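Removed from the display is one protein chain of the complex; every other protein chain stays in position.
Up next, chain A:
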Amino acid sequence: MSIIREHTQATLSDAWRTINIDALQEDSSVNFDTATLHPPQPEISESEARQLQGQVRQLLRGGDAEGALRGCLEAPVYNGSELARETHLQTVIEVLQSIKASEMTPMLQRIYASPGGSECLDVLMKYLYKGMAASSSSSAGSAPRTPSRVTPQPTGFSQVGARPGAPTESTGAAMSVLLSWHEKVVEVAGLGCIGRVMTDWRRV
């Protein structure tokens, strides 16, 4: 009897219960690369993102806010460096901040009704959420900003990029812009739009 006890205590510990058998099985869901599920997106470099930023600014200066908004929503950075993504986010937010509150809804309705408009508003929603995440993390993370996030801001246009000097004011303002856009986008594109942002593999 004692032999049996020794034997079981030596070899039958509980450790096997914690073995993750899914990790050992080659075709299990744990070893599954979800990137294989969807077609690859073209990579967009930072310089391309900057180029687009320039074009969009030009449109803005020309007074074509809708064209500027469409322009940056039709070319989202799904695949690119962190810097390219950040640049594009700033482009989108610049456009959003330059549009008056009274113009939001009619403009969104026009975009939604146009071909490919639903897709555009989905992209806008993605950037709204990204903008909210960025501004809340920069206010929480306060002073020392990670090097990758310090982007040169030649014009000082952007507020969400947050100058380290006055983080609270500008992030608050940026957030309120994003929130009012969020409300308007949901009015036009419905809850389905939020669902799609959460579902979509293509992250901005």
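Assume contacts are C-beta pairs under 8 Å (C-beta built on N, C-alpha and C of every residue); 3 or more make two chains touch, one makes a residue touch a chain; residues count from 1.
Convention: contacts and distances are computed from a predicted model.
*Asks:* Quick one: find the hidden chain's UniProt protein name among "mannose-1-phosphate guanylyltransferase", "Ubiquitin-conjugating enzyme E2 2", "Actin-related protein 2/3 complex subunit" or "Translin-associated protein X".
*Replies:* The record for the missing subunit names the protein "Actin-related protein 2/3 complex subunit".
*Asks:* Among A:53, A:90, A:118 or A:135, single out the residue that touches the unshown chain.
*Replies:* A:118
*Asks:* Since one chain isn't shown, list which residues of chain A touch it in the complete complex.
*Replies:* Its contact residues with the unshown chain are 27, 29, 32, 36-38, 118-119, 122, 189-193, 195-196, 199-202.
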